[in-house]
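Removed from the display is one protein chain of the complex; every other protein chain stays in position.
Chain nomenclature is as follows: A, B, C and D, assigned in order of appearance, with residue numbering initiated at 1 for each chain independently.
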Amino acid sequence: GVGGKTAVVYLPLTVVERLGYFKEEGLDVVIQDLQAGSRALQALVGGSVEVVMGYYDHTIQMQAQGRDIVAFVEVGRYPAIVLGVRSDLADQVRTIADLKGKRVGITAPGSSTHFFLNYLLVKAGLKPTDVSVIGVSVGAQAVAAVQNKQVDAISNVEPAITLLEERGLIKVLADTRTTKGTREVLGGEYPAAVLYTTRAWLEKNPDTAQKLANAMVRGLRWMQGKRPEEIAAILPEEYFLGDKDLYLKVLKNSLESFSPTGRFSDTAPLRPLTVLSAFDERVKRARIDLKRTYTNQFVDRVPIR
Amino acid sequence: MASFLEFRQVTVAFGDYVAVEGVSLALAPGAFVSLVGPTGCGKSTLLNVAAGLLAPSRGEVLLEGRPLKGLNPVAGYLFQQDAILPWKTALDNVALPLVFRGVPWGEARERARVWLEKVGLGRFLRHYPHQLSGGMRKRVGLAQVLIAGPKLLLMDEPFSALDIQTRQLMENELLRLWQEDRKTVLFVTHDLEEAIALSDRVVVMSAGPRSRPIGDFPIPLPRPRDVAEIRLTPEFLRLHREIWELLRGEVLRAHAGA
Amino acid sequence: MASFLEFRQVTVAFGDYVAVEGVSLALAPGAFVSLVGPTGCGKSTLLNVAAGLLAPSRGEVLLEGRPLKGLNPVAGYLFQQDAILPWKTALDNVALPLVFRGVPWGEARERARVWLEKVGLGRFLRHYPHQLSGGMRKRVGLAQVLIAGPKLLLMDEPFSALDIQTRQLMENELLRLWQEDRKTVLFVTHDLEEAIALSDRVVVMSAGPRSRPIGDFPIPLPRPRDVAEIRLTPEFLRLHREIWELLRGEVLRAHAGA
Amino acid sequence: MRGLRVRLWQAGLLLGFLLLWEWASRTGRIDPFFFSLPSAIAQRVWRWFATGEVYPHLYITTVEMLLAFALGTLLGVVFGLWLALAPAVAAVLDPYVKALNAIPRVVLAPIFTLWFGLGVLSKVALGVTLVFFVAFFNTYQGVKEVSPLVLQNARLLGAKPSHLLRHVYLPAAASWIFSSLRTSIGFAVIGAVVGEYLGSAAGLGYLIAQAEGVFDTTGVFAGMVVLMAFVLALDALVGTVERRLLVWRSKEREGGSA
Partner (left out) sequence: MRGLRVRLWQAGLLLGFLLLWEWASRTGRIDPFFFSLPSAIAQRVWRWFATGEVYPHLYITTVEMLLAFALGTLLGVVFGLWLALAPAVAAVLDPYVKALNAIPRVVLAPIFTLWFGLGVLSKVALGVTLVFFVAFFNTYQGVKEVSPLVLQNARLLGAKPSHLLRHVYLPAAASWIFSSLRTSIGFAVIGAVVGEYLGSAAGLGYLIAQAEGVFDTTGVFAGMVVLMAFVLALDALVGTVERRLLVWRSKEREGGSA
């Protein structure tokens, strides 16, 4: 299961699928597109899917609810969320602190883009309630919201961000697609897209998990140092039917955010926890054992080729 | 002899309006009783009560000595308005009561055809009700009610939409049937001649509201009768004059009251 | 004198079934013409054609010399079935034609009340149609049609649901009205006595299919008439016998054909 | 008496269902992650109202929903009437209406945002596109079902198109339209909530989406409970209006003490 197959942060999944690595591992993978990370997670808990490509945040949130969810491959090392301000307001809003009293579009209330925004606001000395947030979803609806001046700033993900930039509609304030940007904003790596599943499943199907990890890591390695054109060449045509040039730019902007190794570093998972516990009541109250939310045991056993 | 159908102090009120009050009327088994009275006096209301479609506000109806609860199981009711099924052809409408009794469609249709021919509609078997004239629809309804052979026949102005000749044919047919198996018949009509020609008894209702029977005339004319011929007998004319006197006064009262 | 309404070689076919064929009939202005004939012969069909509700398959209808296209603007039509509006009280039903003509509701209701009293329903103003008896609904329809004062009156068995006395009252009322402003009336009935008592002319239709007029009898009885009394005159009886002979044969033919 | 029995049954059913739910959730027979617990939900609803935090959301959703309901119904009825009365237009537009009805509205969210912004309007638009078709198809069919007899009668009585609309089509189609209202209420709510769910800054849908985003099933269900209560209140309102407008119906036969 995946929440929004076409989302750029989940691109490695498509890459692996197209390269046929799953097949080579002897896996018959059916990719169910659930459009939203939260629904993918629910499908996992409900048993409709076995493994989810989703956000690492969710494993922490689940532990707060007493669910044992484990991430076993890191796919994105930066969250790839961007906060931008509408270009015609760029003069007034130069820093995040200037957002006070403005309307900010997020993908959905309670989503990562929402937490990201809140985190930035607090860091800038504001309260989350100092702006009014509007759920604008992803994709075309988000674009429409900016274009129609329904929102003053936007916290969103690719490909909407590049498109907005291309159209000259926004100016970026905080960018976590790149190493540089993420370091500035969050202080370092921040596990985003991961493969996760329940601990029970992991314990029952270590072989399958290993094969998945093998395929994923192979794909991540393959992607390293490739130019956008090379990657685009293996993607299904539909992905850039909208506008190929645009898609290449999106890829170029995002490539840095993919993890080269699939391994979780020891410090990185702390950052999502900090962000989450600032705003999610239940995470704040719960005592989270980070060690239980991820494992490198499979990635470490991936043969080096 | 115990009566087949008996109204006991039946009162029917619609809200404040008391349509009929304290009606007591007993029909012997096999009796042919006509009900006449000014328009709006409550004849249809009484038939509805007898059919079990309307529970009286006070009083009760006895069927073969037992109080009638719910639908009258032995009654066939030819309504004043068209009540045949608009989505079935004439043939299927008439076959329906047999089908309800478990007769297979093929046989039911065969028997229905015979009945439709009896009422002069042999050429209109496949017509839907909206393709029939008013008089034709009435006759389909007649065949529909008669085919099931009910023991009690309630008829509300069955022949008023027919021309005189067709009417007499139907009346004679009805009498023939009645003579065969001696159904009990409660017959509503505005045509006093028809009432006398057909019945053993003619009951005259008073004008509404609070209508009740004000006259009960036995008709001692010999049977079998031919409805056309019997009208010319002196006995018939005497009865007619007698009942008419009573009825006329009543109708005038109705109009004075309105 | 040019005729007010004229059927010219009117043929109406329903699919293969030719109901009436080649009907030619001219009504002089102010004439009271009755149409009698066996049930199902096409009387209602002809009224529908005259009202402009049904276009003839062949032939045409002329209204004051001009071919009738679409709805007949001067006709009032009392249908064979109930056609009053079930969602309006008796009073509002009768007031409606006036409202259609721009009379304010208040005044229209005032005048409707008078009409309802004329037809003996003064006590049932606030009743909805389903709360009225069959005969009462018919009378509401009658008042509804008459209140608008149409120049052409088409009536399809208007009195068949009424008791004899009420019927005579209504008939006399109709004659009085007709005498006042000399409407043209085309009147369908199964009651030959009624036809003769009311009309200037009685037209007899043949049995269907392919029905057409087979007799046209002028009724030279003096006016004004009282429908009850005139029935006893020898002239009336002679006419009755004459027309009856013709009609009877026709009805028998109809049944033989069926 | 009867009303009380019904209420008791209803309460019993509800209670039984809730107890079963609570029990199943507590004993782990169903997963509280997906289904929460009735007690937790009740607590949440209570807190929402106690702290008052739900009111602004409720207000927004109410406004959206009422607007969608009113506008969608109005448009649907007007359009339904129009197409039903102009068969030529209907024949031309028919496939388009049907094709439009097949569009999954959710997909159109970006276009709605573009046209109507992210405020109340876009939700209303979404709701309207759902409600419209329900009202439209029922009104259309309702008008088509008008008794042709009543319609012809009204036209012959001189009704102009506006009169027909007011006195014939609308009353005749009323029960159809009311039936569609029942369905529509639900769809208006869905439109508003889904619209909020897809993008907004307030409203019950926003609350639900927020709860869902942090896997707070209790919040999701609490939102739905509030919604339901709200729809029931609205439905009761429609019911009252309906009973007012449709007094003329016979419902069951009123008389007697059955």
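Convention: a contact is a pair of C-beta atoms (placed from the backbone, for glycine too) under 8 Å apart; a residue touches a chain by one contact, two chains touch by 3 or more.
Everything numeric here is computed off the predicted structure, so don't read it as measured data.
Only one of the listed residues, B:Phe79, B:Trp178, B:Phe217 or B:Phe236, touches the absent chain: B:Phe79. Among D:Leu85, D:Leu165 or D:Val231, only D:Val231 touches the chain that is left out of the view.
Of the listed positions D:Asn138, D:Ser200 or D:Thr218, the one in contact with the omitted chain in the full complex is D:Asn138.
By the touch rule set out above, chain B reaches the unshown chain at residues 51, 53, 71-72, 75-77, 79, 81-89, 96-97, 99-101, 128-130, 144-145, 148. Across the interface with the omitted chain, chain D contributes residues 6, 9-10, 13-14, 31, 34-35, 88, 91-92, 95-96, 98-107, 110-111, 114, 133-134, 137-138, 140-141, 144-145, 148, 175-176, 178-180, 182-183, 185-186, 189-190, 193-194, 197, 205, 208, 212, 220, 223-224, 227-232, 235, 250, 252-253. For chain A, the residues touching the absent chain in the complete assembly are 1, 4-7, 30-35, 39-40, 42-43, 46-49, 138-140, 143-144, 147, 159, 163, 238-243, 246-247.
To be clear about the criterion, only the chains that are shown with their structure count from here on.
Per-pair tallies of C-beta contacts place B-C first.
With centres taken as mean C-alpha coordinates, the chain found closest to the middle of all protein C-alpha atoms is D.
Chain B and chain D have centres, each the mean of its CA atoms, that are 49 Å apart. Note on chain placement: the centre of chain A and the centre of chain C lie 84 Å apart, centres being C-alpha means. Within chain D, contacts with two or more other chains are made by no residue at all. Residue positions 14 of chain B each touch two or more of the other chains.
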